[in-house]
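Note that this complex is displayed minus one protein chain, with the remaining chains in position.
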Amino acid sequence: METNPYYNPENVGFSIPPRVSRKTQSNDTIVNIGGVQVGDSEIIVIAGPCAVESQEQLFETARAVKTGGARILRGGAFKPRSSPYNFQGLGEEGLKLLSSIREETGLPVVTEVMDTRQVGLVASYADMIQIGSRNMQNYPLLKEAGMCRKPVLLKRGMMATIEEYLLAAEYILNQGNEQVILCERGIRTFETSTRNTLDLSAVPMLKRLSHLPVIVDPSHGTGLRWMVPSMAKAAVAVGADGLIIEVHYKPEEAICDGYQSLSPNEFAQLMTDLKKIAQALGREISLPKPSVS
Amino acid sequence: METNPYYNPENVGFSIPPRVSRKTQSNDTIVNIGGVQVGDSEIIVIAGPCAVESQEQLFETARAVKTGGARILRGGAFKPRSSPYNFQGLGEEGLKLLSSIREETGLPVVTEVMDTRQVGLVASYADMIQIGSRNMQNYPLLKEAGMCRKPVLLKRGMMATIEEYLLAAEYILNQGNEQVILCERGIRTFETSTRNTLDLSAVPMLKRLSHLPVIVDPSHGTGLRWMVPSMAKAAVAVGADGLIIEVHYKPEEAICDGYQSLSPNEFAQLMTDLKKIAQALGREISLPKPSVS
Amino acid sequence: METNPYYNPENVGFSIPPRVSRKTQSNDTIVNIGGVQVGDSEIIVIAGPCAVESQEQLFETARAVKTGGARILRGGAFKPRSSPYNFQGLGEEGLKLLSSIREETGLPVVTEVMDTRQVGLVASYADMIQIGSRNMQNYPLLKEAGMCRKPVLLKRGMMATIEEYLLAAEYILNQGNEQVILCERGIRTFETSTRNTLDLSAVPMLKRLSHLPVIVDPSHGTGLRWMVPSMAKAAVAVGADGLIIEVHYKPEEAICDGYQSLSPNEFAQLMTDLKKIAQALGREISLPKPSVS
Partner (left out) sequence: METNPYYNPENVGFSIPPRVSRKTQSNDTIVNIGGVQVGDSEIIVIAGPCAVESQEQLFETARAVKTGGARILRGGAFKPRSSPYNFQGLGEEGLKLLSSIREETGLPVVTEVMDTRQVGLVASYADMIQIGSRNMQNYPLLKEAGMCRKPVLLKRGMMATIEEYLLAAEYILNQGNEQVILCERGIRTFETSTRNTLDLSAVPMLKRLSHLPVIVDPSHGTGLRWMVPSMAKAAVAVGADGLIIEVHYKPEEAICDGYQSLSPNEFAQLMTDLKKIAQALGREISLPKPSVS
């Protein structure tokens, strides 16, 4: 057996900061996103396109994910892109489209914010604001999110340790905002047959150390459409409180991340499978009743 | 979204060698270990102590894992240890004890081999020989294992890519031995709150690229007793053909790896939980009938 | 030999964006920081404390590094800290102190900016603004830095590939600001006997792919005072255009990073050693003449 000199099973979680720590608050935090509760016994699925591309794309996708069983809609209006020459998102126009489709479908909306100057704007449209992996240690942004009165979805950085991740969440709670959801979305390792390495052990670890809800993003975590269902099932089995999944009404035409987006049919099938696993674990996923035709 | 310049969803598996590749053989290989089939619809659990320490320890643990539902017994007689001053295993004496308890319980036995010179000896006692993570690229050992007529459990190296792992398995098949089981047991990453990072995405990836059965070791993958059940459930949900789990009749007294070993009661409870998940997925885990008392 | 399936020696740099690429501009960019040229044959050393803590601390340290041969002064006024409970920097008060000591010593000043809203403020005090590792993919901040008229020191992210790093620099150049210096400061790996793993191969790689100057930060790269001189020498030998080194007038009393800060004497000795290596390579480090006493 190996001796990892840095690993100490006696010592896990020794330095978790107070506001996120389960030692301070033993009962689970439940985050309320426009009426949908995350962190309770029901497993909540967030779905939608990577980026808002157009009214048709967003609306068709939103209707499809609602039918499939999603309870919250995702979609990026401000997009962090590695290259300045890639599509950067529709900006406020995208936020308006998200707001419109929420009216129609009743699905609460989560969307990313990248700039301290836009927190107010994004929070005025969204039911939950997302801070992405690249900004997990953008401390001014964390503080600004902590000062707004909307729930925050804080994604784990690609190379953030569990401790660093919880310290980042502490920045938000420390400003008085306790409505924070954590999200494992894959870490960077030497292995690159997958886009990232989805670290599912982060789920039980975070839930043991903290009272915050924890969800999983199998889309970014794998980067492979065909692998998303397997990892989504594993995420439910490991104890995640929810999932965030990329769905596109026409994946092959997506401007970004189409190769990891499910089609509406694939999504609906997955939800049916997930429901069975949830039940085997004593949890629930509520699916809409099939419409009579 | 990130651009990982080395990740190419179009290109996964482009260079998988022929004998292990699913392109060459589309149907699943089923490996027969002393009458127990791995790779079929039933999920097989291998359990037992990290190392064979004594007759009492081995026999008591073996009886307990059989009662809990294990189908194969594990236990190390030759132990790879980071330090030359740590317990190195009982050697042939350990092999004899494994053989005795197999007689009593009927459980086939898997145990590790580290040296080309010992392959014959170990194979004469064991129903399956194990090549550990550190020896995944010990090519003379792989060749020797390929020449023996026993099934081989080949564990993934701590820093082996999927491609390197399948190339290592190819060494065994290339010698004429097609009875190979793959095992994800955690990779080394920057994160060390867990002993390793259990890469569950390796399971669907390996099963897509190869026809060989794939099992998961949540004990070494996490290094944390309390986390083993969560990750074992996730491994079943993700599609593993089996599990290998460390169990010790008195974990607190184990010479090695006690902090990651389940007690007999914890193991029995886990098996009951795993059976429910297997059923939700349309697979099976057969548990012994409770004895009447 | 290993086969790293993602490594392709024929393919290095295939996707470097145009403005940073040496294919577009073959001659080296020289960046002018308040009269000091970085990227020319002279090797430039930036030194100073991690954080501005007080007038005495900053001024004494600044005088010492000038005497030792530093050409530019570093010091943080806005500090990115993993924990919200750690010292967050003196803010604008720190900027004013930096400005004062520049008046006295003539040393140009570099200091970090973390928030898009503060780029104007920081740029009004500093001769060069620094974007730290955690913000390497903070795209709004990169754009804002690209719009200001001050040189930018862009540190490599702890988890950034060479390509991602150059794409981040492209964001700055794409806004019209070509005065960008790159800085290798250590990446995150499994090895943690050092704070980070200083990737010196990044220096020749970046200089081959891009025309921008490249410097090295051995202080954050190692996190160990006693190791800084060795790695500084290696950085000069590998072809870096400069170094950025943490020096504190009383390292044992530093509020942050004292364990990696050199004392004034250690710094002066190092500069003398570096000068010899620079000369062996046909480059130069100009040291002040010793004062007569």
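By written order: A, B and C. Residues from 1 in each chain.
The definition used in the following text is that a contact is a pair of C-beta atoms (placed from the backbone, for glycine too) under 8 Å apart; a residue touches a chain by one contact, two chains touch by 3 or more.
Given the structure is predicted, the values throughout are model-derived calculations rather than measurements.
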item: Absent-chain contact - pick from C:50, C:97, C:141 or C:215; value: C:50
item: Options C:107, C:131, C:152 or C:200, residue touching the unrepresented chain; value: C:200
item: Omitted-chain contact residue, chosen from C:29, C:210 or C:260; value: C:260
item: Footprint left on chain B by the chain that the document does not show; value: 6, 17, 80-85, 114-117, 134-135, 137-140, 157-159, 164, 167-168, 170-171, 174, 188, 192
item: Sites on chain C contacted by the missing partner chain, in the whole complex; value: 1-4, 6-7, 9-10, 12-13, 50, 79-83, 133-134, 158-159, 161-163, 187-205, 208, 220-224, 226-227, 230-231, 233-239, 256-257, 259-260, 273, 276-277, 279-281
item: Chain A, residues in touch with the chain not shown (by the definition above); value: 2-7, 15, 159, 161, 163-164, 167, 188-190, 192
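Here is the rule we use: only the chains that are shown with their structure count from here on.
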item: Path length in the contact graph (chain B to chain C, fewest steps); value: 1
item: Chain of greatest Cα-centre distance to chain C; value: B
item: Chain occupying the most central position, where position means C-alpha average; value: A
item: Chain centre separation in whole Å, for chain C relative to chain A (CA means); value: 35
item: Centroid distance [mean C-alpha coordinates] between chain B and chain A, Å; value: 32
item: Interface hub residues of chain B, defined as touching at least two other chains; value: 2-4, 6-7, 159, 161, 163, 188-190, 192
